[in-house]
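Every protein chain of the complex appears in place save one, which is left out.
Presenting chain A:
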Amino acid sequence: MLPWFKHSCLKVEMSSKTLSTGSIAQARRTVQQLRREARIKRIKVSKASSDLMRYCGEHAKNDPLLMGIPTSENPFKDKKPCTVL
């Protein structure tokens, strides 16, 4: 169920299959953009993955949601008085 307001704005069809006619300036911009994106240097996914894994490993001890939070240090825990029955 999509929020009704989405897709309310005009979409310009710029896929390579149907370049809109009459918009050479637009086509030139697309080429310029693709050239920019094409020229970046890419590293291997294995290296990217190992860097992400290492980051997670190094920061795990500073991640309260992973490590758990002692009750006495939990800022969100309601401090209700206990009644001993």
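Heads up, the rule we're going with is that a contact is a pair of C-beta atoms (placed from the backbone, for glycine too) under 8 Å apart; a residue touches a chain by one contact, two chains touch by 3 or more; residues count from 1.
The criterion applied here is as follows: contacts and distances are computed from a predicted model.
Student: Look at the options "serine C-palmitoyltransferase", "histidine kinase", "Guanine nucleotide-binding protein G(I)/G(S)/G(T) subunit beta-3" or "Septin" and return the one that UniProt uses as the protein name of the missing chain.
Tutor: UniProt lists the chain that is not shown as "Guanine nucleotide-binding protein G(I)/G(S)/G(T) subunit beta-3".
Student: Quickly run down the residues of chain A that touch the omitted chain.
Tutor: Considering the whole complex, chain A reaches the absent chain at 1-2, 5-9, 11-14, 16, 19, 21, 24, 27-28, 30-31, 33-38, 40, 42-53, 55-56, 59-60, 62-66, 69, 74-78.
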